[in-house]
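As you look at this complex, bear in mind that one protein chain is not there, while each of the others sits in place.
Let's look at chain A:
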Amino acid sequence: MAAVAPGSGASREEEGTGGDAATPQPPAPTSAPGARLSRLPLARVKALVKADPDVTLAGQEAIFILARAAELFVETIAKDAYCCAQQGKRKTLQRRDLDNAIEAVDEFAFLEALSLDY
């Protein structure tokens, strides 16, 4: 159950992100804090966080930065995987490139379970 972070004063914001995954929030419009805020639909990120039964409350700003971190993660793993593809002299990124990246990078160890059904 996410709460609006104190002081971020926006029932409007809450609504926008709490649009309850009915529609994924489109890339931030120009009136909102710059496109850089997140390319991920905040409502979905919030829903994912709430899906954890142990999580009680998560503030709005926490969701924002988590979304940004997830973006960075995608960029990082994509680039790492691409390196593997290039080493294999391929131009198309294949699933095995991701598997290799997961294996190679310590921080990606948490993904090994996803990579096993290969």
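Following the convention adopted for this analysis, a residue touches a chain if its C-beta (ideal position, glycine included) is under 8 Å from a C-beta of that chain, and two chains touch if they have at least 3 such contacts; residues count from 1.
One rule holds for everything that comes next: contacts and distances are computed from a predicted model.
Trainee: With one chain of the assembly withheld, which option in "Alpha-actinin, sarcomeric", "Regulator of G protein signaling 9a", "Rab-like protein 3" or "Protein Dr1" matches that chain's UniProt protein name?
Mentor: Spelling it out: the chain absent from the display is recorded in UniProt as "Protein Dr1".
Trainee: For the chain that got dropped from the picture, name the residues of chain A it touches.
Mentor: Those residues of chain A that touch the unshown chain are 3, 5, 7-10, 20-24, 27, 32-34, 36-41, 44-45, 47-52, 54-62, 64-66, 68-75, 77-79, 81-82, 85, 91-95, 97-99, 102, 106-107, 110-111, 114-115.
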